[in-house]
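Let's look at chain A:
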Amino acid sequence: MYERWALTALLVWPLVAGLGVMVLPAPRARAAALVASLVEFAISAPLWWTFVPDGGMQFLADYAWIPAWGIRYTVGVDGISLFMVLLTTFLMPLSVLGSWNIPRRQPAFFGLLLILTTGMIGVFVSLDLFLFYVMWEVMLIPMYFIIGVWGGDNRLYAAIKFFIYTMFGSLLMLVAILALYTAAGRATGTYSFAYTHLLSQATQPGPTAWWLFGAFFLAFAIKVPLFPFHTWLPDAHVEAPTAGSVILAGILLKMGTYGFLRFALPLFPGVALHETVQFAIVALSLVGIIYGGLVAMVQPDFKKLIAYSSVSHLGFVMLGIWALTLQSVQGALLVMINHGISTGALFFLVGMIYERRHSRMIDAYGGIARVVPLFAAILTVVSLSSIGLPGTNGFVGEFLVLLGAFRHYPVATAIATTGVIIAAAYLLWALQRIIFNPLTDPENERLTDLTPRELLVLVPLLACIVWIGVYPKPFLRRMEPAARALIEQVRPAPLP
Partner candidate 1 sequence: MTGTAADFVWLAPLLALAGFVLNGALALWRPAAKTAVSVIGVGVLVGAFVVAVLTFRAFAGLETDVPLLFRYWSWMPVGELQLDVALQVDQLSTVMLLVVTGVGSLIHLFSVGYMREDPGYARYFAYLNLFVFFMLVLVLGANFAVLFVGWEGVGLCSYLLIGFWFTETVNADAGRKAFVVNRIGDFGFLLAMLMIFWATGSLDFGAVFGQAPAAFDAGGAAITGITLLLFLGCTGKSAQIPLYTWLPDAMQGPTPVSALIHAATMVTAGVYLVARCGVLFALAPLSSAVVAGTGALTALFAATIALKQWDIKRVLAYSTISQLGYMFLAVGTGGAAMAAGIFHLATHAFFKALLFLGSGSVIFAMHRAYHATHSPEDAQDMRNMGGLRRFMPWTAMLMWIATLAIAGVPFFSGFFSKDEILAAAFARGTVHPQWLVFWAIGLVAALLTAFYMTRLMLYTFHGPNRTGERERQHLAEAPWMMTGPLLVLGVLSAVGGLLNLPALWGGNAWLHHWLEPVTESAVVDAVPPLSHGTEWVLVGIAVAVAVLGVVGAWRLLKPAGLVPAREAPAERGFQRVLRNKWYVDEIYDALIVRPIVWLSREVLWKRVDQRLVDGAGVNGAARAARAWGALGTRLQNGQVGVYVALFVVGVLLVLWRAIG
Partner candidate 2 sequence: MLLGPALAISAVLFTLGVAGVLLRRNVIVIFICVELMLNAVNLTFVALSQHLGVGGQVFVFFVMAVAAAEAAVGLAIILAVYRHQRSVDLQNMRLLKG
Partner candidate 3 sequence: MSTLTVFWIFGVIAMLGGLLCITRRSPIGSALWLVVTLFALAAMFVLLDAQFLAALQVLVYAGAIMVLFLFVIMLLNLGRPGPSDIRGTMGIGVAIVLAGVLLFQLRVLGTAAPPEAIALPPGTMAALQQREGIIGSVAGPLFDAYLIPFEIASVLLLAAIVGAVVLAKKRL
């Protein structure tokens, strides 16, 4: 039974709960939102146990939606999307808890947060391209408001930039989806947006495939973000409220890489594995890794630093995806999860210190480890996880990506590995300037250490950091068949 309604419940519940939360009075809204997001997590939790690694697409639900145009409501998860769904439901309660004292219009904020959940999960579970597109857009609107209403000083600029950037890509994607739909319809006589239907029709390369791949590529590359489509990210990250940044980094960016895994690669394997495309994407990933790291190093704003570090991390993901070996694809999936956890935790930490001191500038701090030892300790652990210290989650993902990628792209992997050095340089330098060095600003003397509520936000993330770092097998075991299937589908014959 659970198999049949699980995903639908995951989609419907936050939407209903979100609308409900919006009409509640302010003091009760946040508690209700917390309960709602916990319920959502509880609904999703059994996915972890009931998921059968070798079972392909599972928890399928399939109903006609607009039959005249072959649009169906089809949802399901496999080893790739499972973790994205769980990551989403895992981060949501933490985000609610982390923005407990958000100023202004609490009911609307928490309501939007919940509605956003529907959109995000929808993107990850849709197996109908039309539904996918709808969900892609659904997620955009709450995020726009979250940045634009509750953001920092320059929030409108950031929100509009985020919106138009994403919209630009997604409209091209819509055109490509429609083109695929008509092409497949003409070829088979069945007009349907179903993923499996389009997948079976999309293998012929040709000039159209190039254009369609280009459209998908642009939509997803903006979301990833791949250099040079990344400049919305620093602005959006910096201006968004804490929960917004966490979700942006933790989940929204993964939609891009997920899109590549689920759509761009399997639908256009011929184009995606064409020499020029391979070269370009691997090169862009490398540029992202190095460039993101170097630019992160010189940021005066800690949130911006994390934003650019995301560019760097997602570069690893892209490299892993395009290397298409079992290790690299699974590594890429793990990096996606890890980045959600570690960068999410970093944003939470910045948000917590920002609430106390109202500054994101690295220069405003210094030496606060003496004043707020707990905060400093957790910030250190999370930073180390972000730079991939072995024993933390960051290492497992990056190691697998590099290991897998080395097989096909040894030189590129060697270059990517320098990202490890740069990561240490930028994060430790920032860490030093925030929690170490002399304490010069008397305002920092009065900082208070983390409250129990804040600890409650961070402890689950820390637990995941250690868990994935030490015992990632439960994750790897669940994603392996899906990764293997993807590789076999895209790359029928292994490269020499």
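Candidate selection criterion: all candidates are chains of the complex that A comes from, given by their letters.
One rule holds for everything that comes next: a residue touches a chain if its C-beta (ideal position, glycine included) is under 8 Å from a C-beta of that chain, and two chains touch if they have at least 3 such contacts; residues count from 1.
In this text, all values refer to a predicted model and were calculated from it rather than measured experimentally.
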{"item": "Selected neighbour of chain A [touch, this complex] from 1, 2 or 3", "value": "1"}
{"item": "Residue ranges of chain A touching candidate 1 (in the complex, touch as defined)", "value": "161, 164-165, 227-228, 230-232, 291, 294-295, 297-299, 325-327, 330-331, 367, 369-370, 373-374, 377, 380, 384, 389-391, 395-396, 399-400, 402-404, 406-407, 410, 413-414, 417-418, 420-421, 424-425, 428-429, 432, 435-439, 470-473, 476-477, 480, 484"}
